[in-house]
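Note that this complex is displayed minus one protein chain, with the remaining chains in position.
Labels for the chains are A and B, by order of writing; each one numbers its residues from 1.
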Amino acid sequence: MTLTATRTATRTRWLQDNGVYVAVVALVLFNVAFTANFLTVGNFRTQLVQAAPVLIVALGMALVIGTEGVDLSVGAVMALAAAIIPLYLGAGPLVAIMMALTVGLAAGAFNGFLVAKVGIQPIVATLALLVGGRGLALVIADGRLVQLHDPAFLALGTDDVLGIPISVVIAGLLALTVAALTNRTTFGRQLVAVGGNRKAATLAGLPVNRVLIGVYTICGVLAAISGVLATSRLAASDPADMGLLMELSAITAVVVGGTPLTGGKVRVLGTVMGVVLMQLVRATLIKHNLPDSIAQMIQAAIIVAAVYVARERR
Amino acid sequence: MSTVQATATRTKVLQRQGAAVALILMVAVSWLVFPRFGSLDNLRDLALQGSFLAVIALGMTFVIITGGIDLSVGSLYALGGVLAAWGSQYGFLVALTLPLLVCGAIGFVNGLLIARTNMAPFIVTLASLLFARGLLLAITDEGANTYQIAPDSAFVELGRGTVFGFGYPIFIAAALAVLGGLILNRTTFGQNVFATGGAEQSAVLLGVPVAKTKIGVYTMSGTLAGLAGALTAAYLQSGVTVIGVGTELDAIAVVVIGGTLLSGGMGTVLGTVIGVGLIKVIQNVINQIGTLDSNYQSVVSGVFLLIVVVLQRILRR
């Protein structure tokens, strides 16, 4: 390898590792300079509240992608969680939330079973639930939007803790938990090893199947948590729209955040920044009166650029 | 090794025949149970509804046989409809060719990125899903503007004209399916599609132009999605902006239910047509029952899909 080639490679790698941070900083600076009312508490609140559900889903997605998988069913799981809430809200918000999370857990475990034990490609295994899950949610909810009135449940979406919206606090805590899980636990390291080299992981005696089922289960539970929080903020159970296309937003955030689709690496902070970046892009465009159409096309360009840069890893 | 592959034939027979048997059973039972099912009107409607999806799924069949996936078709379907409706003010030819060209070009770019830069088909077509949706919003004043097609124009005839009461789109879809089958099985391009998906490394060693083949199938998939959009617009007499969300999943589902392997290398156009028939009959029956809401349709599709992929996997062991 020539010297210039090495230097290019180093620069590429630096960009792969830090591109998302640079982009976020650049975008923030741009907004500080050119966007009115950007540096206000109210604006930050809005941005964070909007980003929280995506972040929670993206955290689970990052873990799944770290194992060289993908979970297309997250949006459908959110819809299922939303559909479950009004059924059990009569028994108290805690029961309703627990039931919703249980459904997410079951859905995730089912995906994990298909991937690990039956050996179906992740994209196909989770596609079935994507196709059927939302329909099931609509069947459960009888196809209707249900207004929710339980004050304790609604508080989840409106109240603050120390001046920070509850959903943001939860998303933050979950991000810390997932970061700790990835970096500081046996499970997390095994997960990355399975994604990095499944054959070697098997030969090293790692519990590959258990890790895979665990990862998809966590992803399902996180999607359900996201569904619960979004439902609470909406003050309504809306399985038709809840989490629609969420799988795409989550995958985008994870990939833009520098977690390669080829597995073997999970970047939790990168994922957080990926979510923030995509949220900022959208907010910036809206604040500058650029329409949704342009926003979507720019998002598409960002995805392609991020994956293009990351592809040289192999 | 050979026993693993020996089951390929068994899988093929069981899947294709399985979907066909399921379709025949569904039709027979529906005919007996629901008096309205067998009526000519209902069958015409069923075929017409299926024809739009069949056109999209035809392109998807080729893509999936190469071992890829195309998530952008739902957006391209909607975009094609809008472009056709907008173009109809300049005459029949513009209304028909504009969506084909634009959607085909987006498909071409998909193929180019996938074949030349080795990016995953999943992520590339995900990006163009967003891009095409954005483009659609851009030309419809953020979705506020629904272009209408003059009811007396020749283009509307393309969507609403009938022969013996059967709409033109049915014949167009059928002709394309026959053509697609011929291309897949009787041309070098078709053989290259199978070889690319069946064993990419070997295909390269065998002299198959793998990159060109991939670019070809994605271009084809985009073009067909655009055509389906144009036909839908002609039928609806307007470029409805909100259609096509999730249509890529329906297309993938019918292709897989029709016995095409999602891992690539094997599949048939006939299977896809049967898959479309199956899904549309199920949808029709659920509508007939009346008391069941239409959401059961996607549940049943999901379950079907699951059964098929699990069977594919088990039979290949």
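Here is the rule we go by: a residue touches a chain if its C-beta (ideal position, glycine included) is under 8 Å from a C-beta of that chain, and two chains touch if they have at least 3 such contacts.
In the analysis below, contacts and distances are computed from a predicted model.
Enquirer: From the names "Peptide/nickel transport system permease protein", "RsbT co-antagonist protein RsbR", "Heme lyase CcmF/NrfE family subunit" or "Sugar ABC transporter ATP-binding protein", which one matches the UniProt record for the unseen chain?
Expert: "Sugar ABC transporter ATP-binding protein"
Enquirer: So which shown chains sit in contact with the chain we cannot see?
Expert: Checking the complete complex, the chain left out touches A, B.
Enquirer: Have a look at A:117, A:149 or A:184 and name the one touching the chain we're not showing.
Expert: Within the whole complex, the residue contacting the unshown chain is A:184.
Enquirer: Specify the residue from the set A:107, A:124, A:156 or A:206 that touches the hidden chain.
Expert: A:206
Enquirer: Among A:16, A:121 or A:197, which residue is in touch with the absent chain?
Expert: In the full complex, the listed residue that touches the missing chain is A:197.
Enquirer: Pick out which of B:39, B:118 or B:185 touches the chain that's been left out of the picture.
Expert: Considering all chains, including the one not shown, the answer is B:185.
Enquirer: Since one chain has been left out of the picture, which residues of subunit A touch it in the full complex?
Expert: Spelled out for subunit A, the touching residues are 184-187, 189-190, 192-193, 196-197, 199-207, 264-265.
Enquirer: Write the list of subunit B residues that the hidden chain touches.
Expert: Residues of subunit B in touch with the missing chain: 1-2, 4-6, 8-9, 12, 182, 185-188, 191, 194-195, 198-199, 201-203, 205-208, 261, 265-266.
Simple rule for what comes next: only the chains that are shown with their structure count from here on.
Enquirer: Subunit A to subunit B: how many Å between their CA centres?
Expert: A distance of 29 Å separates the two centres.
Enquirer: If we count contacts the way the header does, which residues on subunit A are in touch with subunit B in the complex?
Expert: Residues of subunit A touching subunit B: 70, 114, 118-121, 123-125, 127-136, 138-139, 142-143, 244-245, 248, 251-252, 255, 261, 291-301, 303-304, 307-308, 311, 314.
Enquirer: For subunit B, which residues are in contact with subunit A within the complex?
Expert: 69, 113, 117-120, 122-124, 126-131, 133-138, 142-143, 245, 249-250, 252-253, 256, 262-263, 293, 295-303, 305-306, 309-310, 313-314
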